[in-house]
Every structure is written in structure tokens, then in C-alpha cells.
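Pasting a structure below so you can have a look.
Every protein chain but one is kept in place in this view of the complex.
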Amino acid sequence: MLEISGVTPLADVVAYVDRLRASPDAGEILVGLLAEQSPIYDGRSTNEAERLRGYVLTSFENIGLPASAMAFVIEELETGLNAYTVAAAAKAVRGIHDPPEHLVPLMLEAIDRIASSDDVVCFEHILPRAGGAATTTALTELFRTFAWLGPRAVAALPALKAMLERNPSTFSPAVAREIEKAIAAVAIGQPSTHHSCCAHNAQPSSFLTSSDIDIGSIALQDQDGELFSFGEFFRGRPSALTFFYTRCMNPNKCSLSITKLGRLQQRTREEGLDARFNVAAITYDPAFDISQRLRIYGANRGLLFDDRTRLLRTMGPFDPVQRYFDLGVNYGSTTVNQHRIDLILLDSCGSPSTRFTRAQWEEKDVLAAMNSLS
Amino acid sequence: MTVQIEIPGTDPQGRVFLTWAPVRATARWDGASTSGSLDIVLRSAGTGGGLVFNNVRSDQNLPTLNLTLPTDGTKVPFWIAGEFQKPSAAYGDAVVQATANGGGGVVGSKSVMVRIRKNAQTLSGPERDRLLAAVGTLNAQGQGAYRDFREMHTNATTREMHGNVGFLPWHRAYVLDLERALQSIDPSVAVPYWRFDEPAPSLFTRDFIGESDPSGEVVFRPGHALEHWVTDGQPGLTRELDFDVNSPANVISEADTFGLGGSGSAYASFMAMEGDPHGTAHTSFGGPISRIGTAVRDPLFFMLHANVDRLWAKWQWFKHRQNPQDSKAFAPANPNKIGHHLADTMWPWNGITGNTRPPVAPGGPFPPTPVTSAPGPTPKVEDMFDMLGVRGGPPLACAYDDVPFELPPALVAGGGGAGPG
Partner (left out) sequence: MDVKDYRQAYERELTAGSSRAKAAAPASAAAAAPHAAAIDEISRVPQERDQLPTKIPSLIATLRDQNVATPIRQAALRALRAVAFLAELFAPFRAEFLDALRQIAKPDTDQQLRQDALEILSAEKDPYAQDLLKKGLENEQDSLVPAVKALQFLRNDDHGNFVDIARDVFQKAQDVATKVAALRIMATDAKSRGLLEQLLQDKTQPQALRTLSATGLHFLDPQKFAEVAQKIILDKSDFEDIRATALGALANAPDHQHLFHDTAFIDAIKKLGSEGPLQNLHSAVGRFMSKL
């Protein structure tokens, strides 16, 4: 097997992905390439990393989407801002054997989010080109997926009709034609009486940590410059710990995560639980996110700092934390190139017990899981 | 002093800030309590800002006002406003003075400021430097609250404020929010406007908003308050002028802006100004200010938008269109345009996130000021229409140097009004 890494030229990675697509059992290998930690993303720019992910995602349209890839599709539909990767996720949906109902509202959200940032994309080439016949757009692909879903997306019918009736239109004539086709395909169905048992938001799961790392001794600094070890802060009471960086470009990820962390803190206060829990976040980008930046970032998002509520950075490399918690993050030459959403609950010994990953977490779910810890 | 003058809206430091909007104030005898009364005259006695007075709420105010004060200390009301086109240049350069009638001496006085948004081209050096110092402090080299303002106005939030009828009300609130943030640093500051249809060579200098070098980098005088400007994690700015600095920008004139849609134009026609002169003012440059998603990186943004807001305020005054319920003063939004209907609260001040609103709401509720109760912590679109309170509601406590206070034709002078809340 070809050794693929961050320095492998994009064209070679694409050739590798193309070969995998032709292989009958390649699904899980391709899913493995979607993980942010995969070495194929090491050192690449965010643009390159996102295009690679998009290229891999589109594979599933033809080879079928493994269950293990569903979380990646949901993530893109829920938080993606890049027209290329959102279009790829829309195409990947067409590889699902039995699409779950909760994809429908996610696709409507994706349309709403991408409508003001749509762009021409082409999946014949990994590198963008000017013009070309085989181009499409993210909106086009999303509506084509609705057409593919047909009656299974009947719940979207009112929303699709409303989109078409907007005046002035927020869609180009070409996209409007795709909406018409989607409506025609969807409208032949009846309202579904079947309700999915599964929510799309992140659900708690357990996990193993990397045992070769002494997480307790890792040096941390908080938003006020105070220094202590991971163990000193996180041992003694249960904790909700998430990860972020202040340069994150996607407001649906880090900015929202810290805002929600603030709301989580508020709820623990309202319920008189705040003295029982730590609420904290560690930056992926410790060299850049100095104390002052952490303080301002948290305060602007409603975090009320106290001895149990802090934003943190590692004093050394972030790598041991990343490996210990198996965090979905990777780096370009200057900063993070991509990351998923990760929230981890630690017990009072500072040991991880539960994680909410990739999809958006809800404060109520995290609070319930925190209560079960104490 | 034996006459005390009390003006509502006094801040905790005892300072008073007025605009052209009349405020209901009081004077009272503060000497020994006796029976009888004292006749006094109120007049403007400052070296800069002018003041005018009246017994009733009016747009025809007087340079002096005679009052009779009971010597038992009873408060006697009167109305006071900044004298149109005589704004202050610094705090305390406007003074209301009370003298005893019949040639008596000064029996009371109060220093105030007539705080008005002025043409940036005409700002004095000290006014300019106070403004820049406050803007620099707000940015704090990327660590200050300017970041909140930056995050409010991005590609991801654009539907809250562009391409629809709420464009002008939202941006009025936005400029006012920034102005209040600056005033929390230096209360003598008001956001000046860049009159983009006239030359403004004093503005684009190293001493003011920066001079563009041949490569488009904005350079400042060493030690300038904006020299270490940081936004989006990046130091510095580019701004390339696509017009001669001694000429107007590539925009239509104020007269043509007023002519959009013809002489009887309603808001639905006037809204075309979002494209020109607003859009064309932005795109009279290269650099971040020329694109929605990055425009706020350049502090010139707020002077540009103060002028857009001034044009609306002036149009509202000229056509008497401060009532949002007037069908010519506003246009209905499409049903699906949340945030653009008169009764909708505006993001981000309403704190509403998710669904059709952006995922986060930077900056918190709208900041209060001691000067007025308007527009409240979660302003609605309809709250931004009556800047000077001509219809009797609380004013927004901001004003432009060329937009006067004038009562609507239907209102008779003295017809009430809440004054500042």
C-alpha cells in the first residue's frame, strides 16, 4: 500500500483515492481517510485539507456509504461552510442505503447556510480550475439529493415550496430549476408516519485513552496566566472539557462551542451545581492563544471565569493532549487546518468517561451526563 | 451659586450631553428658603457649543428665557437644546447661565456638551485625536471589544443587515452601539461621518484614518492611536483609493440620493441607496472595506456608515418620515425575512441564535446610556426611526450637524413629549 502523508502531492493522493474507489472493500479505508488525524492532512493548508476530505466524501455516492461515515456527512451538513465539502456531503448522502429521516432537516439547514456562499465546484479534479463543463454548485447538489431522496424527503416539501416562492428569489434560475425537480420528486410521496429513533445531535459515548501519556503532569496556563498541571485542575471534581482555538474560521464550531460552554456554566449555576463541576476548554493552538487572547475570547462568549471555569493552553506542545484524548484535529504549518467538535466529561479523578463528538452537543444532554458522573 | 439647573440624563460624573433634541430641565432656587420669587434669565454662555431655550417643547427655541423661581425651592421646568449648527468641540464649551433679571449677577450655571456627529473633514485636531484614542483603545491591538463589532458584520451574518428593508435601521443601531462603546472610553466623542460625495483630503492622512502608500498599505504617523491596529488576528490594513483624494468617491451626490425614486419617493425607492451611494462608497477602494465580509476590519467603515445613516436621517427630516408606521417611511419585509420587520428584535442585541439567526450573538445587549432610555437593550427595527424624538418618544441621543430637530407638521409646539427617559 502506498504510504500517504501530508507531503504526498495532492495528485498522488487523488490517484490513491481513485484506486480505492475501484476496490470492492475500500469503504472503511476511505472512512479512515476522513478522520482529521489522518496523516494525509499533516501540514496541509485548510483549503487543501477540506478539498481532500470533500474528494474522499464524494466516493461514497458510488461505492455506498458505510455506517461509520454517517457522522462525517452529518458534520458537514450541520456545520460546513465550504461549498466544496458541503456539495461532497450532499453527494455522499446518495450512497446511503436507507437514509434516516433526520438528514432532511440537516439538508435544509445546509441549504440555508450555504445559500449566501455558494460556489462552482468540480469533482473531476482535486485542484480548482477556471470554467469547465463538469461543474456544479453546493446548492445544486443539495437539491439533487432531495430529488434522489424523493418521497423519503416529503417532510421537506413545505420548505422547498417556500424557497421557490420567495420573491425576489434567493436562488439563481439554474438552482431554481433544481428546486422544481426536487419538489416534483418529493411530492409524489405521502407524509411519513415513521419517526426516526435517532437524534442527529451528539450522543454520549465511552472511549479509551492513550495509556502511554501521563496526562496529569501536563503543564497548563489559564486565561489569567496562572500555571498548574492538568491533574491539579481536573482532579477533585468532575469536569466538562472541550477544545477550541481563537483563530477558528467557522462560527458554527469553536465560537459556538465556547458560547455553549458559557450557557452550560449558566445552567449549572441556575441549578446550584456550579460548585460541583469544572467547566473548561483547552486551545488547540497554544503558541498563538496566549492568556490574554483566551480571556477575551471566553469573556466575549459569556464565560464567567472563576476557579472552576477556565480557558487553558498547554505550556508545551498540544500533541500529548491530542493523542491522549484521540482528538480530531490536525495542523497546517502555522495553525490548525481542520478539527471536529469534541467535548469530554472527566470524572473526579480526572479520567475521561464520556465524550460528545463531531455533531453539535446539546447543553441538556451534557448536563444530564455530568449529573450521572457525580 | 444660588440657582441649581438640573438636566435629566446627567451621567455619574455629573456631565450632561445634549443634541438638537429639546430636553425638559428644571431650575430652582437653592438659597435660603423664603417667601417670594426671583426672576432670572437663562442664556447660552459657552465658548463653543450654543444652547437655546423655551417654555414648551418646540423647534423654534430662543437664545434667552425668562423664568420666575419661587424662593421656596420649587423646581421650575424649561426646555433646553443645543443650538442647531453650533455644536461643541469639547466637554464644557457649552454653558447654560442664569443671571438675576434686571442686571443682576450670575446666580447659576452649568457646563454641558452639545455632542454632535460632524463631518470628519471638519473635525478639529483635538476632536480628531480624542476620537482616534478612543477607537485605538476599543481595538486594543486586537484584544478589545472592537472584535465584537467585527464579528457582528460578516458573510455569515449578512442576512441580518443587508439586501433588505432593515439595512438602514440595523446599521443605525450598529453605529450607535459603536459610538456608545467609544463614549464609555471618552464621553466627549461622537462618530464623525465621511461625506463621500465631497472631497475629504483631511481624512485620508497619516494623522487621521491613515494614508495609503503606493502598495495600498495604510500608514500612520508614528505613535498614532491606530498604528498598531489588529483585526482578524492580522496586524495592519490595506486600503487603495480608486478616486483622487481631492475628489469625491465614486458615488452619486446627496441630491441624487434624495432623488432616488422621484420627488415623492418613499422608503421602498430610497432603499436603492444601499447599492449607490452605499455600495459604491465601499467599492471606491481596494482592500477589506470593499467587501461585506471584511469591511469592518477598516475603522473607516463606521465613518462611511455614519454618512449612510446621516443621509437617511436627513431624508427622514426633509420628508417628515420618522414614523415607522407611515407607509412611505418604511416598506414591508418579505414574510420570511426575520429581523427586517418593524416589530422584529434585531440580532445580535436580542441574543437570539440558531435557526434562521446566526449561530452566535457577539457583544451582548444594546448598551445603555444615562442620556436616554432609547433604544433599550433589545432594540426592534421600529425603535431606530426617530433619532431626535420629534414624535415625542425618547431620542437616541445622537444627532448630525446638518439634520435639525423639527416637529412633525401635525404636532403643535408644546405638544408634550417624554423627553429623555
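When the chains are written out, they are named A and B in that same order, and each has its own residue count from 1.
Heads up, the rule we're going with is that contacts are C-beta pairs under 8 Å (C-beta built on N, C-alpha and C of every residue); 3 or more make two chains touch, one makes a residue touch a chain.
None of the values given here were measured: they were computed from a predicted structure.
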Touching residue (missing chain; options A:5, A:47, A:68 or A:351): A:47
Sole residue of A:32, A:105 or A:128 that reaches the chain not shown, by the stated touch rule: A:128
From B:47, B:68, B:122 or B:253, residue that would touch the chain that is not displayed: B:253
Hidden-chain contact residue, picked from the options B:60, B:74, B:124 or B:327: B:60
In chain B, positions touching the absent partner: 59-60, 84-85, 129, 133, 136-137, 139-144, 158-159, 162-164, 197, 213-217, 219, 221-225, 227-228, 230, 232-236, 238, 242-244, 247-248, 250-256, 258-260, 271-276, 278-280, 282-283, 286, 288, 290-294, 318, 404-406
Missing-chain contacts mapped onto chain A: 43-48, 51, 83, 115-120, 127-131, 135, 137, 139, 168-172, 175, 247, 249, 287-288, 290, 292, 332-337
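By our rule, only the chains that are shown with their structure count from here on.
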Inter-centroid spacing, chain B versus chain A (mean Cα positions, whole Å): 42
In the complex with chain A, residue positions of chain B that touch it: 143-145, 147-148, 151, 154-156, 158-159, 233, 334, 336, 353, 356, 358-360, 362-363
Residues of chain A touching chain B in the complex: 81, 112, 116-117, 162, 166-167, 246-247, 251-252, 255-256, 259, 288, 292-293, 296, 300-301
